[in-house]
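Reading through the structure tokens given below for one structure.
What you see is the complex with one protein chain gone and the rest in place.
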Amino acid sequence: MSLLQQYALLLGMVAATVGLVLSLGAVARAVGRRREEKVKDVPATAGELSPEPVWVRYHVRYYGYALLFLAFDMEMAFMYPWAVVYKELGLTALLDMGVFLMVLFLGLLYGWSQGALRRQ
Amino acid sequence: MGQAVFTGFFGAAAIWFGVVVFRTSSMVRSALALLFSQAAIGAMFLAMETEFLGVLQLMMMATEMAIMAIFMVMYMMDPGGLGGMDMTHQKRASLVAGALGAVAALVVALLAGWGPVATRVPAATAQVHDLGIEIMERSMLIFETAGVTILTAMIAATAIAIRRRR
Amino acid sequence: MSVVLVLAALLAGTYVVAVLEGWASTGRLRPAGPLVSGLALLGRESLVPRKPDRIFFEVAPPLLLVAAVLAAAVLPLAPGLIVTDLATGALFVNASFAYVMVAVLMAGWGPDGAYAMVGGFRFLGQLVAYSMLVVMPITAVAMRAESLLTTEVVTSQVSLWNALYQPLGFALFFLAAMAIAFLPPFDLPIAPGELAEGVLAEYTGWRLGVMRFGRALLVLTLALAVTVFYLGGWFGPVLPPWAWTALKTLAVAAVMLSVGRYVPRLREADVLAWGWKYGIPLALVNIFYVGVVLLVAM
Partner (left out) sequence: MTIPLSGSREARPFPLRRLAAWAAARDLAAFIVPGPDVARTCGIDLDAAGVRVAQTPRHAGVLVLVGELPRGLKKAAAVAYAQMPRPRAILAVGAGDVSPLPEPDVWVTASQRELAAGVEELRRLFAEGAFATEAAGFDIEEIRMETEYVCPMHPEVTSDEPGSCPKCGMDLIPRESAGGAGHEGHDDAGHGDTDHDASDPGVLVSHEGHGSNDEMDYQDMGHEGGGEDSGGHEHAERGEHEGHDEMDHGGHEDMGFMSMVEMTQGTPRSSDGLQMEWTGAPFGPLFPGLPGGLSLTFTLDGDTVANVTAPRGALGWDLDGLETAPARDFPDLLALLDPLSPTAYRLLALQALEDAANTVADERTTLERVGALERERAASHLGWFSGFGRLLGYSWLEARAGQIQLALLRAADAEEVARQETEVGKLVRRVYRTPMLARRLKGLGTLPDTAETSGPVARAAGLAKDARSGGIYRTLDFEPVVREGNDAVARLWTRLAEVEQSLKLVRKAGAVCFPQGMLTSPLRSTGSATVETPRGAATLRVKLQGDVVSATELTTPSSLHHQFIGAVAEEREVADALLGVASLDLSPWGVAR
């Protein structure tokens, strides 16, 4: 199976899944329509009607972790090809990646010491 | 022939999502539109049979654009886009800049000498293997400097974002 | 032909996982449970909140299902039984699990509900905690297999399963897999007691059916991934290969679904702190350990 056929098959599976979901929706709509009633579409919050707009500037508390995560995410791009050729190159590959990972671990330790790794 | 069609389709999808990024007033919707624009570029890589780059693009952009969404929601007014605020500023200047950019890209794409067209594409397993060898041998120095630049990025981000402990 | 066979196996597996989930939560084994509740959900109204982000609200359920299906597409059930044997299969599995977070974030932001909002951003925090613990153990597995092909990964375990070859990686990947599918004790986005079904609070009717089906398929796919990466895929003495994969996958799924009953839910701050302060150093140790063992073996 050539590369393009594999990707086409994956694209076909995505389309099939979306088609399945749409057909489920159509069957459900065929079974019965939704009856509009007054309070039915207000988000259900424990029996109380919450008029507050919820789309506000949500205060995320883990932005310290998120920033360090971006850097570690970059490192992932280098680790996969290295893993594939590791056995072939042996010790030099281990030392190369060792330096790379230690440099990054240094960044993690710095973040840790500066208090990035906690709930701000 | 099919390959060109899919590459063109995903390219158009990437551009369309890119436009949506600025046309929508909801921050999270524009962040996820950028996510799907990058995912469309990843799909373009796949259509051009560079499998590792395509899958890597699909993966990394999902997490990183979502993290961008955090900061867009925290720091932009009215992130839900209820007020329908106009996202575009200095319309004339940006139109000119956009047109210039497009022309420059086309010129580079058409006139630069890209060398002979690669008729035979190496197998995907070979691509990953050669990329690994490339990182470990010829451009090992670039690989290590990349590590150091990531380190500086981490230190800079922590220094800016995290309050010094009194 | 093998594609149809794999899809049928996945469907059956998802049904069994749904039965196991019902058994784990209510303590009663009802084989017809998922079918009946699926039909009931089909017959129930599917409501849309008053001012939703309609695109997010509608796209989240299919995206969750697509993420689970794509991940299952590159995992082998038996030597020839796989949808597409991608050259970068291990990486592709990781990529499709990232879109589970995108779906949950959309389901959190879409309905404009207080509980869904908190649940959605909590799951993004959970991703920041578990993502590294998915990537690094897979790297260690790829090191031993010398390729990202999932079939290669399985054949590389013919002498010794990866769970025994690199136990630390196995433990980390298992916990991260439970965090990906937000199974208790990692069920922060849909915390039944704290957020009244958080992200799923506003979904009813067939949309809730698709979300539950997506999550059951996700649990099955994660169990299949654990089997392929760490439990030697289809290798096993007597039974045919596909039977071994099915047995191992359902065993892993059963453990994943029932462990959460006996432990309180983790706090988001704890998940992040333990993921970064203990998880990542252990994952690095795991990579070096596998590196050294491979060197010695050579």
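As written, the chain order gives the labels A, B and C, with residue 1 at the start of each chain.
Simple rule for what comes next: contacts are C-beta pairs under 8 Å (C-beta built on N, C-alpha and C of every residue); 3 or more make two chains touch, one makes a residue touch a chain.
Note that the structure is predicted; figures quoted are calculated from it, not measured.
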Of the residues C:Pro31, C:Pro79 or C:Pro192, I need the one that contacts the missing chain.
C:Pro192
Given C:Leu63, C:Leu148 or C:Ala201, the correct residue touching the omitted chain is C:Ala201
List every residue of subunit B that touches the chain not included in the displayed model.
74-75, 77-78, 80, 82-83, 85-86, 89-90, 163
Positions on subunit C contacted by the hidden chain, ascending
25-27, 33, 36-40, 42-47, 50, 114-115, 118, 121-122, 184-185, 187, 191-197, 200-205, 208, 260-270
State which residues belonging to subunit A touch the missing partner chain.
27, 30-33, 35, 37-40, 42, 44-61, 119-120
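The rule is short, and it goes like this: only the chains that are shown with their structure count from here on.
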Comparing A-B against B-C, which pair counts more contacting C-beta pairs?
A-B
Between subunit C and subunit A, distance of the C-alpha-averaged centres to the nearest whole Å:
13
Taking each chain's centre as the mean position of its Cα atoms, how many Å separate subunit B from subunit C?
27
Go ahead and note the Å separation of the Cα centroids belonging to subunit A and subunit B.
16
Among the residues of subunit B, which ones contact at least 2 other chains?
26, 51-52, 56, 63, 67, 70, 80, 82, 123-124, 128-129
Among the residues of subunit A, which ones contact at least 2 other chains?
3, 53-55, 58, 60, 66, 68-69, 73, 76, 80, 82-86, 88, 108
Show me the residue ranges of subunit B that touch subunit C in the complex, using the header's touch definition.
26, 28-29, 32, 35, 51-52, 55-56, 58-59, 62-63, 66-67, 69-70, 80, 82, 123-125, 127-129
Subunit C to subunit B touching residues, read off their complex:
51, 53, 55-56, 86-88, 91-92, 94-95, 98-99, 101-102, 105-106, 109, 112, 121, 124, 127-128, 131, 147-149
Can you list the subunit A residues touching subunit C in their complex?
1, 3, 6, 9-10, 13-14, 17-18, 20-21, 24-25, 27-28, 31-32, 34-35, 40-46, 50, 52-55, 58, 60-62, 65-66, 68-69, 72-73, 76, 79-80, 82-88, 90-91, 94, 97-98, 101, 105, 108, 112, 117-119
